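Here the complex is missing a single protein chain, while all its other protein chains stay put.
Moving on to chain A:
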Amino acid sequence: MPPIRPSSKRKPPPDGFSDIEEDLLIFSNKMKDAQNAPSDNIPKHQAQWPIFQISHQRSRYIYELYYEKEAISRQLYDWLLKNNYADAALIAKWKKQGYEKLCCLRCIQTKETNFNSTCVCRVPRAQMKGEDREVQCVSCGCRGCASTD
């Protein structure tokens, strides 16, 4: 394992980081809270939902800043991805047609699922059958992330 450099010797982040530093701090605090929250009184599969959700929100935040608002530079965006502020693989999916709102990568994983298909949250709401259209998917608690929703 490479030695971890102290913050004083680390390279400073690219320009513009100070603008978003505060919000990223809020996200990281939320994430810490979610990680440390007790999970004894909730169903086992729900324990990781908040973590998925916060991770999604943070990735979405950086994605929007770079691709939609063009508020941050390419250097900063790359630096953020490199430092795991956002999930690069998830952002890569968002650029594809039909995956614009994808909640998490686990929900499009077809392997090792009961019917070899994607998650229920990928089904467009209009095509959902039955009365209970309000479902939350097991993997991340998503209520529907089809592009048409």
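Everything below uses one rule, namely that a residue touches a chain if its C-beta (ideal position, glycine included) is under 8 Å from a C-beta of that chain, and two chains touch if they have at least 3 such contacts; residues count from 1.
Quick note on the criterion: contacts and distances are computed from a predicted model.
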Identity of the absent chain, which is to be given by its UniProt protein name, from "E2 ubiquitin-conjugating enzyme", "Trafficking protein particle complex subunit 1", "WW domain-containing protein" or "Calcium and integrin-binding protein 1": "WW domain-containing protein"
Hidden-chain contact residue, picked from the options A:57, A:83 or A:109: A:57
Contacting the left-out chain in the complete assembly, out of A:19, A:33, A:100 or A:149: A:19
Contact residue for the chain not shown (choose from A:34, A:65 or A:104): A:65
For chain A, residues in touch with the removed chain: 8-9, 12-13, 19-20, 22-23, 26, 57, 60-61, 64-65, 68-69, 71
